[in-house]
Structure formats: C-alpha cells, structure tokens
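Heads up, this is only part of the complex; the chains shown haven't been moved.
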C-alpha cells in the first residue's frame, strides 16, 4: 500500500489556483457538464464550497491512484443510495458512472444489490434516478421488447 | 416462536413465477394501486427490482404469520419516518395502513409519537404526507369544525 | 380524530412537578427498571434531559389515547431499528414491548420485517439486541429443540 500521489508530491508547491485547475480537469473528465453546473451554481452563495468540491474532492481525492475511476463511481453510488435524500447527487454520479465506463446493466444491478443493505425504499429512490438519467441519455432499455427483461410473471 | 410459514414449507417447490404471483396477491391486498404502480414503473429500468419487491418483500415476508398486517404497517410507518427522504414510500404505506385497518387517528398519533424518537422535522415530513393522502381519500378531518381538533389555545 | 387528552385538558393547570410525576408513573408502567436507570444516569449531567424524557415523552406523549401502548412500542421498535446506532434504546424498548404485551414472536417478526425497509444490517443489529434481552429474561427459544425454529435446511 502506498499513499504516494502520482501527480503531486509532498515537496511540490502548488497554489490554490493550481489545485483548482487540476481539479477542474478531473471534474470535467468524470462528471462532465453536471459537475460544472453544480460548481457554477455555487458561485453566488458559497464560492469556497465550489472551490473545495473542485480542488479537494476532485483535485486531491479523485485523482489519486489506487482505485480506478469506475470503481470510485461504484462506491459513490453505494454511498449516495445509502445516505438518502441525495437524489441530485445521484443524478450527477449516475451520469459520471456512465462517463467512466460502467454499463447500464452494472448500475442497475448495483442498485438492486443496494436493497440488501439499505432496504427497498432507498433502492427504489436511486433506481428511479437511474431511470431518469438513462432516459435523458437515450440509454433506457425498451420496456416493450419481448423476453426476459419484463417483470416476473411476464417472463 | 415458530418460523414455519403458513403457505410455503421447506419442501414445497415453487417457481419464480409462483412466488411472484403469490406476492402480487399480497401486494394487491395491502398496497392496492400504489404498490402496483411502483412495480409497473420499474418494468423498463429494473424489472428484477420489481420482481424482488413482489416475490420477496410481499410474497415471502409480508405473507408470514406472526405479525398482523396492521402491525406490519405500524412498524413500516415508524421505519419510513425514521429513515427520512422516503416520502414516496410513506405515501404508498399510509394508504396501505388505511387499507389494512389502521384508523386515521392511529396513524396521526403514531407520527406524533415519532417526534419523541426521530425529532420534530421527520415527524413533520411524515405528517404532511399523511395530510396529502388523507385529503386524496376524503379522510382529512374538517379543520373548520369547532372543538377539540384545533391547535393549542383554540381548543 | 380528536386530540383531546384523556387526563389533561387545556385549562387544567399543572406544575413541572405534576407533569414529571405523571410521566414517572407512565415510564414505570412501560419501561420499568430500564427507563428509570436512564433517567437516574442523567442526574449529574443533564437533569433537564431526564426531566423532558419523563415529563414530555412519557407524561405528555405516551400517555395520550389514540394509540395503544403495544402499538406505540411497535412503532418505536421500527424507528429505533431504522435510525441505527440506538442499541441502548432498543434494549430498553424491547423490554418495554414485552412489558406492554407484545410477544417474542411478534418482536422477532417485526425485526425480520425491518429487513425489507432498512436493509439486512440494521435488521441484524436489532435482532441481536432482542437476543440479548430475551436471554436476560429467560425468554429465548431453545435453539437445541428439534423442529421448525432452526434455520432453512434444518427445518
């Protein structure tokens, strides 16, 4: 196990602006438009929270080695589902999960799996966010198709 | 204490379809239209979650003896209130509670009781869902009537 | 639906001491020794929290009509299970549930039911508190007995 950072080491000096710019690069790659909109919407109320989301969460944490981007999104989907009340963040991160290479089936399966640990209500709330995001991206499976994707007795 | 199931025993074989159908019968009796709408809305995104809600939650758990249907709804209202962020499920289950024989007064009193354990905010959130459900069913007490149903000093 | 209290009405004057004494009578009836120990252990750190537990939670809320004592305990078990981290309170209230007439089978079944809404981990945590309380009261079913109380395949 190593905590050595692949881009920053303990003796490299960075300004706040450097860390912010590094974070914006990671944020753009992971969350795309959704992440930028969140930061923009903080500009008039808490620019420092916007700065920390970018410079700390994305610049310092997301950018670390040791856990692949798709794995970070899997863990994140689990946490946001469990916390409850984080539907806006699930929207951003279900998009992010698709952006970094998780498939729709993996996401749906992860949210089904969440029923075991978080209970049915939180699994439902998260799944309905996935339905909205997949529909917006044209990635919702066609519910009219025949075959195994239909519920129980219709199989 | 016995865990023996009243309809299924360990040596009776059931298909997924059998369990689903058994669950749909229980779901219809308890949650009525609200429950079916949830399952339908999962058809295009996570039919398996719909299957599990029906076959597992309703077919396997709700249908067990040992706790009366009205008691299951009481416990459920307590859990959904405590979890927070489960207003859509509270809507379904306040309807279910009325369907299986809890009275409006008992529901309101259970949500008042929740203030002791979950705090005032969650008690308020759940009570406002009850207000919506009762109004939709024409079971909201008339706030204009004279007498004891008005708040504090107006009593 | 009526909010009229059966013992106090809006025009009856009570002192803090009256409300506390009324609450202690209810607390003794519901929680027994466990409740009194909690209040005693607050005496040197937050006597006012002790007062509010007694005078408000038990004197004002528990003592209201509209929900039977056993029903209040059912809702309470649901809430404490869902909140998480409330094992000491579950201990008191599983005792209370038995004191006011819930059976061990009903309690175990309510906690099984909680798996649907809160997920397996919280259902497990609460069930292990029930195991401890039942054992202390000599009400734990004998796991060595033959027959239906054993898990799955051993049934």
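Letters are used for the chains, namely A, B and C, taken in the order the chains are written, and counting of residues starts over at 1 for each.
Criterion: a contact is a pair of C-beta atoms (placed from the backbone, for glycine too) under 8 Å apart; a residue touches a chain by one contact, two chains touch by 3 or more.
Source: prediction; values computed, not measured.
This structure file shows 3 copies of a single chain, while the whole complex it describes contains 6 copies.
In this section, only the chains that are shown with their structure count from here on.
Subunit A and subunit B touch with mostly distinct residues; of the residue numbers seen at this interface, under half occur in both copies.
Measuring from the averaged C-alpha position of subunit B to that of subunit C gives a distance of 21 Å. We define each chain's centre as the mean of its Cα atoms; on that basis subunit A and subunit C are separated by 39 Å. In whole angstrom, the spacing between the mean C-alpha positions of subunit A and subunit B is 31. For subunit C, the set of residues that touch two or more other chains comprises 115-118. Of all residues in subunit B, those touching subunit A in their complex are 16-17, 20-21, 23-24, 38-39, 41-55, 57, 79-80, 83-86, 88-89. If you check the complex, the residues on subunit A that touch subunit C are 115-122.
The residues of subunit A lying in touch with subunit B in their complex are 84-85, 108, 111-112, 115, 119-125, 127-128, 130-131, 134, 140-143, 149-153, 155.
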